[in-house]
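I have a structure I would like to understand better, so I am pasting it below and will then ask my questions one at a time.
One chain of protein is taken out of this complex; the other chains stay put.
Chain naming follows the written order as A, B and C, and within any one chain the residues start at number 1.
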Amino acid sequence: MSNKRRVAILGATGAVGQRYIQLLQKHPWFEISVLAASDRSAGKKFKDAVTWLMETELPKEIGEMPITHIDVKSAEQTGDFDLVFTSLPSDLAGPTENEFGAHYPVFSKASVHRMDKDVPLIIPEINPDHIELVKVQQKKRNWKGFITTDPNCGTIGMTLTLKPLMQFGIQQVMVTTMQALSGAGYPGVSAIDIIDNVVPYISGEEEKIESEALKILGSFNGATVDYAKFQLSASCNRVNVKDGHLESIFVKLDKEPPLEKIIDVFTQFKGEPQKLNLPSAPAQPLIVRHEKNRPQPRYDRDAGQGQSVVVGRLRKDPIMTLKYTCLSHNTIRGAAGGGILSAELYVAKGLA
Amino acid sequence: MSNKRRVAILGATGAVGQRYIQLLQKHPWFEISVLAASDRSAGKKFKDAVTWLMETELPKEIGEMPITHIDVKSAEQTGDFDLVFTSLPSDLAGPTENEFGAHYPVFSKASVHRMDKDVPLIIPEINPDHIELVKVQQKKRNWKGFITTDPNCGTIGMTLTLKPLMQFGIQQVMVTTMQALSGAGYPGVSAIDIIDNVVPYISGEEEKIESEALKILGSFNGATVDYAKFQLSASCNRVNVKDGHLESIFVKLDKEPPLEKIIDVFTQFKGEPQKLNLPSAPAQPLIVRHEKNRPQPRYDRDAGQGQSVVVGRLRKDPIMTLKYTCLSHNTIRGAAGGGILSAELYVAKGLA
Amino acid sequence: MSNKRRVAILGATGAVGQRYIQLLQKHPWFEISVLAASDRSAGKKFKDAVTWLMETELPKEIGEMPITHIDVKSAEQTGDFDLVFTSLPSDLAGPTENEFGAHYPVFSKASVHRMDKDVPLIIPEINPDHIELVKVQQKKRNWKGFITTDPNCGTIGMTLTLKPLMQFGIQQVMVTTMQALSGAGYPGVSAIDIIDNVVPYISGEEEKIESEALKILGSFNGATVDYAKFQLSASCNRVNVKDGHLESIFVKLDKEPPLEKIIDVFTQFKGEPQKLNLPSAPAQPLIVRHEKNRPQPRYDRDAGQGQSVVVGRLRKDPIMTLKYTCLSHNTIRGAAGGGILSAELYVAKGLA
Partner (left out) sequence: MSNKRRVAILGATGAVGQRYIQLLQKHPWFEISVLAASDRSAGKKFKDAVTWLMETELPKEIGEMPITHIDVKSAEQTGDFDLVFTSLPSDLAGPTENEFGAHYPVFSKASVHRMDKDVPLIIPEINPDHIELVKVQQKKRNWKGFITTDPNCGTIGMTLTLKPLMQFGIQQVMVTTMQALSGAGYPGVSAIDIIDNVVPYISGEEEKIESEALKILGSFNGATVDYAKFQLSASCNRVNVKDGHLESIFVKLDKEPPLEKIIDVFTQFKGEPQKLNLPSAPAQPLIVRHEKNRPQPRYDRDAGQGQSVVVGRLRKDPIMTLKYTCLSHNTIRGAAGGGILSAELYVAKGLA
């Protein structure tokens, strides 16, 4: 028997759940033990319940696994597990993650607990020290497990680019997103709504981007997170792209570093995952492209196995200080890949 | 014989030229007399030279018309004409428009002369008084005709929304565009480049948007145009949409009018074309949509026969004052439709 | 008050229901009296229940109309009506159309009753005499009303092209379809499933095409329909097109008429709707295009207000006799437009 950590995936049949399954194949530290999904799917074999959306094949042994109901008792009856990845709708995520969190480390992609005071919101390269907040949480809630969260898929790319800019004093950030279809789950957006079209609205997205970045870039004082102080404004759009959120960003800084300096701090940027050499850490969290028309979703979303954020079109802004465009893979770095990287960090730090 | 003004179209086989032809069918004031195009097409019947891109049929009598070379002598040999619409590549537009402008009123969609000191850059609802600048031009150049220009297709929608905001004191404008394929002409963008993709760059577009709006919103002092004083920053993207440029706009104003007031000034906004009841003037230059997910290119581009700009998602901005999204049809209002409306204004004012 | 016939639309909020509403605006013979939809929508105003998908605006007075439940009693309490258009899911259509058909003329787009022995399956240009079958139906069922049906959207274009070929003796027909998204209703196909893709399967579609054409092209003997005798094989695909079903057709005939003769019989083809000058009848049911690369969905789907079928690429086939490509607008001629044309025929013939 392997001594890998055994993983339960809650919401396994969804688009993000499938991405977890895909990315955990041959993972050196984790192996899938339990697949849980809605009552409609529970009781079936995974292959009979899923509309498999990944371009790689559904692994045979995963296809044969039974799907269990999404509660601790059902999950425990199906198999032993050490930690939990969730990708559940918000209404379900609230109580369910509390139920599992009392006993197990829960790595959540749902938005419902992200802004809770005692719940970390983690991008491993940015705020690895925030994971200590789960100790506060465990103490306060008297839990053996915990809940830790990943940011919204639209938050992650932008926030990773902001981290190295913090040293120049960020005052204001304005972002217009062009987000991919897969960010809406499956079936998600109707083809009729998006063919020859852009939809300039994504429910709740702007509020998430505007609030989450400040928590992630804030500082953990041992008891709670002090939010970063700058201002953020977002305008979100859905475009006819399968994967890869593209964002036009304008940033006002205290200082006016030359562009070469910005390119340098982006390119040199590394975080704890790189130092710890975590299995899912990209060599470079930020990749700067120098072509005038990059990044582009189809060409750049898979950079660093989908874990790197690609930055381009860096230029002086006539009003703010800088403008640039960034791209991140919304279901890898922005969802399952980010969740796995976070779990790796907790494991490496002895917290999970 | 009709007493309509006879029109020559230079660049008649291109995407904008075709739109001119389509929109001038049954026009009450104008009739097409001369079609000119590149040497490759000249000498052929129009139907044999064109890849007709309009969803309406190529009018039979237009199809039978001969195509002439793009010079005054060739055009005059083909037929009489009173005014000229051009949609030529920039390198060709420069000398050609000068040649024709010496003798005829030239309504240009090319960028090359837009920022010339003695050349008006017109959006008829915004700066109808600027057309008087052609008198300065005629005097200075000793011309019988003149050159007047329409703005870039990405400039027009935004600038029309800015006009009624001028009363509240515009300080700063930041715009991220999601522009349609037809803005790149034909064949324009390769399908391979845009399928499942966004291209975050359009050559020269940001510079045009950032400069043109200030001229259009400036004031004519009888001799020259004093530019508007606010700051503009643009970030331009190409998306997989046939027609209709969508723009996310953030505006900082001196005052903070309530949103209802903004809606009101947008909705009430009318200009000279509406007062003069010009044939191509939309009843409302600006239409405000109240649904949370509009405007959308496919649904809103044809508002007001493609001559209205549709505004939506109007909301307070946490950094600037306002944010909103606007949409304009880039080959109607943004090109041929705008050119025709401009020509109607000149005619109504006795200048053409 | 008008003396138009009053119409109830069952399934009014669906994609086809909306098309009925759009096409019935300003109809000279019909006016909308009752809108019925699922229990989820019933009780609301139409504008509050619908996701309006038409590119034209939702008519204001329609938006204010109440939605009623889909049963005779509820519908009658909401308003008087003379005839009924249905576009319901098959399971619901079965009993509901029987309930309404006992009292009212029902024009059905559902597949469930199409092949019933005493139910006509009508394409007005092809088999107008089949409408007499409703008399058999009424007698047999002891009904005041009746059910009459329109074919599947994938059947109609092909079958209209086959009608004028019947004179040459059709032996075999093989058709590969490339069908539009709107044929799947709304929300229908997920954008994720069709971007950069084709789906080579549409549930039940091939069976419908293979059977329905033979009934439509059959002959009514006063009591029942004798099916046409030739063989049909279909292969159906979904492509990333909003509207317009494109079909590659191979036909084997008894005779080998020259292509000019085929073009001639297609172009000359007219039916009862043209003779009766019905309001929704296109001047030409079949339009032949001679360009080598037509018909194309985006350019040709609106021919004849969406009621014409466009044929192109007509050529000799090395195995069969002919091959050609045809296109029909699947939600106009293939759904609501076909239903209205059928109702016009019944009215003109005194049967509704």
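We take it that contacts are C-beta pairs under 8 Å (C-beta built on N, C-alpha and C of every residue); 3 or more make two chains touch, one makes a residue touch a chain.
Keep in mind that this is a model prediction, so the values were computed, not measured.
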Chains on display which the left-out chain touches in the complete complex: A, B, C
Candidates C:Leu232, C:Leu253 or C:Ala303 - the one touching the absent chain: C:Leu232
Touching residue (missing chain; options A:Ile195, A:Leu217 or A:Leu253): A:Ile195
Residue, one of C:Glu31, C:Glu210, C:Asp264 or C:Asp302, that touches the chain absent here: C:Glu210
Sole contact to the chain not displayed, among B:Gly43, B:Gly188 or B:Gly204: B:Gly188
Hidden partner chain, residues of chain A it touches: 55, 195-196, 298-299, 302
Interface residues of chain C (partner: the chain not displayed): 172, 174, 176, 178, 195-201, 210, 231-233, 235, 237, 239-242, 246, 248, 250, 292-299, 312-313, 317-320, 323, 325
Residues of chain B in contact with the chain not shown: 15, 53, 181-182, 186-196, 240-242
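What we mean here is this: only the chains that are shown with their structure count from here on.
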Centroid distance [mean C-alpha coordinates] between chain C and chain A, Å: 47
Overlap residues in chain A, where contacts from two or more other chains coincide: 195-196, 240-242
